[in-house]
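One protein chain is absent from this view; the other protein chains keep their places.
We just call them A, B, C, D and E in the order they show up, numbering each chain from 1.
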Amino acid sequence: MKNNNIKLNGFNSSYEEGELVVFGAPMDNTTSFKPGTRFAANAVRIDSIGFETYSPYINRDLTEFKLHDGGDVYIPIGNTDKSLESIYNYSKKILDDNKIPVMIGGEHLTTYGIFKSVFEKYPEVNIIHFDAHTDLRDRFFGENFSHATVIRRCHDLIGDNKIFQFGIRSGEKDEFDWSLKHTYMEKFDIKTLENIVEKLKDEKVYITIDLDILDPSCFPGTGTPEPGGISFKELMRGVHLLKNLNIVGGDIVELSPHYDNSGISNAVAFKILREFILTIL
Amino acid sequence: MKNNNIKLNGFNSSYEEGELVVFGAPMDNTTSFKPGTRFAANAVRIDSIGFETYSPYINRDLTEFKLHDGGDVYIPIGNTDKSLESIYNYSKKILDDNKIPVMIGGEHLTTYGIFKSVFEKYPEVNIIHFDAHTDLRDRFFGENFSHATVIRRCHDLIGDNKIFQFGIRSGEKDEFDWSLKHTYMEKFDIKTLENIVEKLKDEKVYITIDLDILDPSCFPGTGTPEPGGISFKELMRGVHLLKNLNIVGGDIVELSPHYDNSGISNAVAFKILREFILTIL
Amino acid sequence: MKNNNIKLNGFNSSYEEGELVVFGAPMDNTTSFKPGTRFAANAVRIDSIGFETYSPYINRDLTEFKLHDGGDVYIPIGNTDKSLESIYNYSKKILDDNKIPVMIGGEHLTTYGIFKSVFEKYPEVNIIHFDAHTDLRDRFFGENFSHATVIRRCHDLIGDNKIFQFGIRSGEKDEFDWSLKHTYMEKFDIKTLENIVEKLKDEKVYITIDLDILDPSCFPGTGTPEPGGISFKELMRGVHLLKNLNIVGGDIVELSPHYDNSGISNAVAFKILREFILTIL
Amino acid sequence: MKNNNIKLNGFNSSYEEGELVVFGAPMDNTTSFKPGTRFAANAVRIDSIGFETYSPYINRDLTEFKLHDGGDVYIPIGNTDKSLESIYNYSKKILDDNKIPVMIGGEHLTTYGIFKSVFEKYPEVNIIHFDAHTDLRDRFFGENFSHATVIRRCHDLIGDNKIFQFGIRSGEKDEFDWSLKHTYMEKFDIKTLENIVEKLKDEKVYITIDLDILDPSCFPGTGTPEPGGISFKELMRGVHLLKNLNIVGGDIVELSPHYDNSGISNAVAFKILREFILTIL
Amino acid sequence: MKNNNIKLNGFNSSYEEGELVVFGAPMDNTTSFKPGTRFAANAVRIDSIGFETYSPYINRDLTEFKLHDGGDVYIPIGNTDKSLESIYNYSKKILDDNKIPVMIGGEHLTTYGIFKSVFEKYPEVNIIHFDAHTDLRDRFFGENFSHATVIRRCHDLIGDNKIFQFGIRSGEKDEFDWSLKHTYMEKFDIKTLENIVEKLKDEKVYITIDLDILDPSCFPGTGTPEPGGISFKELMRGVHLLKNLNIVGGDIVELSPHYDNSGISNAVAFKILREFILTIL
Partner (left out) sequence: MKNNNIKLNGFNSSYEEGELVVFGAPMDNTTSFKPGTRFAANAVRIDSIGFETYSPYINRDLTEFKLHDGGDVYIPIGNTDKSLESIYNYSKKILDDNKIPVMIGGEHLTTYGIFKSVFEKYPEVNIIHFDAHTDLRDRFFGENFSHATVIRRCHDLIGDNKIFQFGIRSGEKDEFDWSLKHTYMEKFDIKTLENIVEKLKDEKVYITIDLDILDPSCFPGTGTPEPGGISFKELMRGVHLLKNLNIVGGDIVELSPHYDNSGISNAVAFKILREFILTIL
């Protein structure tokens, strides 16, 4: 007699068995209950039962693989440093156990926690970054670590020519100027992704998907909706393009379920996660 | 002195005069008040007054035709068999009176009720099926009659090579495999509809439109929103393609108005209904 | 390194340690994804982290007791008999292991599953029933087992003078007439609860709380909101009155979280559950 | 074979049979589609099917009486004069046919249309007015006829000492001062209603219920929610107090269903209507 | 010490300094509080702080220009004539002071107020009109001045061959017929905008953008959502095409923020406004 504990649909393996571990990072760096991306991972888990585990796009099924849902890591509310450390620690353990870590944020800063552990294991790693925003500020309201600086902080680790940004359509002029020298950036769209994937074919890659790369019409459940994004079909095609890469970890971030009463954003997050995992395994 | 009774905008004929009769099937097969597609037909009626009866797309106006709004058929809540029988009976009467029946669901299983009456009058009828889901399971949670089995049940009536499915992007692997032998299916899109219409030009056709074929961005008001659907413009173009067919009945199903506070899903349903009727008359 | 799995705040014991086990029964007897009470238990779990485990009303804390959150029982969607059996089986196991079962519904019919197991262990058990509705129909749309017949089905088990109903303000005339001979009923309010508790002091009692006894102003998140209910304070006082009873099980049902965007209904459910458990232990 | 046309639950008589006729007045005096009280009557009709026709409060059932739902009167959008005339004409017909007219607004100005017809038949009629607002301005933004002037316009017809206002808690100082000489007003509450009813026992009375007399906690679905109102129970008790009066017509106004996603305001409107009709017949 | 008063992000100049002045016209021509476009301008102001002032599309930043936010003009509620006069007066002052007026509506009729002042200064002015609706009726429910007649009224001023309409997909047959002789109209789309811009290169142009030209998927916050519209990207590209015109004023109208809880419509309005201003300066 086994009751259902809430977990992602199709994730039926124990930690030990799992070849890939998804975990939630319910961090939105705020001292008060309720608002935000903190609720994303559980919202995706709950709504996942309404969707199939089978992808007719690539004819694979989550149940064919050994997948573990690790639950949410502990986040001490309001303490950025300890929250990132908590994410880092769990991700490091997954990597030490030779599994692939995949994170559901939280705000985009959570990426720093998981990516640091990936970088330590694979110092030569590249980043493919899907987003509406550059996230390249050096400081944001005086803080070094912020959702608006997270890719800049990742750059601190891996340096120039290792970060490939797609879909970017918002930021300050300085950020766009800075990117000219330090990152590859395709503004507005992901048309050159195929070329970049070709270029990175023999290299290790980390994937960070800020779901606000999508147009708010298909993804209204996010804190800063930026009209002018790509469509769900375009993002899914982008995800499928990743299949020839050596992907060592990834995340999807910035779902804020309370801003979308119809639940379509949760559905988007689950399907992108499904296609991403089925593509990289 | 005549008061307004709530009815579809532009439906000004009595039953006797009508050449085409639209009716609602407020069945969502649940024992409790409120949730769901049960409220679809009245939501479309009420919001229809905000929209024109004239189609600038095909330069026709609902008021040029003899259209009757038959109200909702009686649905004994929670009793699937009697509900389907009720739909069947009213539709049969419409057909016996040499009018065209068009239904606003309700869940997709309602299609079985109306289609059975159409099939009895026209045993050679084909089905064109717009949907996100295959609806081809043989049983769903042990039940033969379910929204997830409805097209399979229609296949029980008409057999192989009579069902043409478009836009399908969700289902179990077994359903997709089964379709390879028994139905025509275009996954994800409706690009081959034109060819199928050409092929069916001299034949009788029933049209069932599960509105969740649309991307949830343009149709959030449905129970299981499936990202990756076609756009409203694509569906409308698809509907206009039907003009050379001999259409003997049809339905639009799975609008669940309570999940869309902005009301755009009701607008979509009315406009698809308007274009469908103006196309087939 | 232990991640958070979603569970009720303050429920920190394993099944084996637990003296009381709460479980969810995500049954709303409908064939389609989404609508309803099916999502209640997880909604309460998720939002419980925003609330204290300590009750200043009775100076007790959930963390002082050995409480286990058993997750949700398996519900085969749309199959009433098997769903009730699943609830019955898990509850029976809890009782066999000498723990107290407490259920979060689901629709009110779920009560039949848990109550049957309680009745089999304690055939002399009484029911205290908080509700807006009589739930005393013999059949509802032709069905014997329905949310509208559930208390009548419980009466089939325990017979006359064992059921005590409070807050009832909706039903058909026949149901109210029937109750005159077979149950104790206080209409509209719970003022005589104190007397009934006094009367039942030495007896075993099962408690079923349909949260729609509350006025919709304080509990909008339910399928059939009935204006004219009691206030949260009144219900909480009622719960506190139960402290001298020998309570052998209980449930709270009919939370439908999607109908309340502000989340206040989830808060009500958790606080009633907290006060109920702290009162009966 | 009879389909359901949308009508109030329990209203089963034809116009000819009916002793009381309810009709909707979908006027909110605005030139654009969508916002407002225009949608109230149909929202009440649709949601009425979720509620009983039997009142356990006064042991009467709508089905015991001959009640007709007359649908909505024609409202030429944006034309105040013609809209009021349309309401007046239908109400006059009802009165001429010796039936009792009861209206579901619409904004409060609709009351003028129906009341004028009542006044012409019964020049000695009194008004009992439940509201949050005085509605006693002489002009509002330069207009004589407005929701904010409607009771002042009724006073133009019947003069001093004929209008009895309850629950008033908002208005300009001038309005409150004016009422001292021309109307009876109980501010904030309805405690003196019993006395007024006693006083009016032998007289004809028209009842106008602006539902915003209720606290917004129990009635959020209105354009100008005024915190500090009476509870649903208090209003229902007030309605029941009317039973000894000679009531010649009435209305409930200012439900604006789009502002209340949970639907509790529609439930309130139907139950107040049900209790009102069961009380006065 | 300077507090923030609410204003559009990036609008940092005083009226005197400003070369372009944006103002709100909170007119929705209704006598009751709340519903509608009246709240648009402040909603855009408040949400504008979440968005950048820099456009990566055309590499310009609002802070490079002298922009003034003039607040909302005074609107006497319910009085169409005086409301239009108020808009006209403020716009005339802006023009007299040799600045460019840009208005945030309000319903579309507000365009008449500002356009009249533009026409008086530049009698040879043309109109480029983005909209879902023709707005070409001569009378609407008996009124000459209405959101449904506004472009017809502008035609009264400037005559034939001066109005260029794009994206139109709703209206009565008569309106479409009338346009054949009096205006240029591209139905459904804006593909010929480039040609028209080329043609008007040496002429003065006023731009009116009814945001319901957009598909409701990307702009749900409007009173009459018309499925089948253009995408945000298409509208933005259209706006960028205007750069070679001599634009003497403009407006964006029909945002109704209360119908879009997710706030994506406010974001759309701000970004279109930002791109429009950066394009024409």
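Criterion: a contact is a pair of C-beta atoms (placed from the backbone, for glycine too) under 8 Å apart; a residue touches a chain by one contact, two chains touch by 3 or more.
These figures come from a predicted structure and were not determined experimentally.
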Chains shown that the absent chain touches, full complex: A, C, D, E
Sole residue of E:Asp28, E:Asp72 or E:Asp212 that reaches the chain not shown, by the stated touch rule: E:Asp72
Selected from E:Phe23, E:Phe219 or E:Phe270 as touching the chain missing from the view: E:Phe23
Option from D:Val118, D:Leu136 or D:Ile168 whose C-beta touches the chain left out: D:Ile168
Chain A residues that touch the omitted chain in the full complex: 28-37, 76-79, 82, 107, 109, 140-143, 146-148, 223-224, 256, 258-259
Touching residues on chain C - with respect to the absent chain: 50-52, 54, 56-57, 59, 61, 215, 217-218, 231-233, 236, 261-264, 267-268, 271
Contacts of chain E with the absent chain, listed as residue ranges: 1-6, 23, 33-34, 39, 42, 45-46, 49-50, 70-74, 89-90, 93, 258, 261, 263
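The working rule: only the chains that are shown with their structure count from here on.
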Separation of chain E from chain B in steps, with touching chains one step apart: 1
Joint neighbours of chain C and chain B, given as chain labels: A, D
Listed chain pair A-C, B-C or A-E that repeats interface B-E [over half of contact pairs the same by residue number]: A-E
Label of the chain whose CA centroid is most distant from the centroid of chain D: A
Distance from the mean Cα position of chain E to that of chain C, given in whole angstrom: 55
Geometric centre distance via CA averages, chain B-chain A, whole Å: 38
Set of chain B residues in contact with two or more other chains: 33-34, 50, 215, 217-218, 224, 258-259, 261, 263
Chain contact topology (line, ring, star, complete or other): other
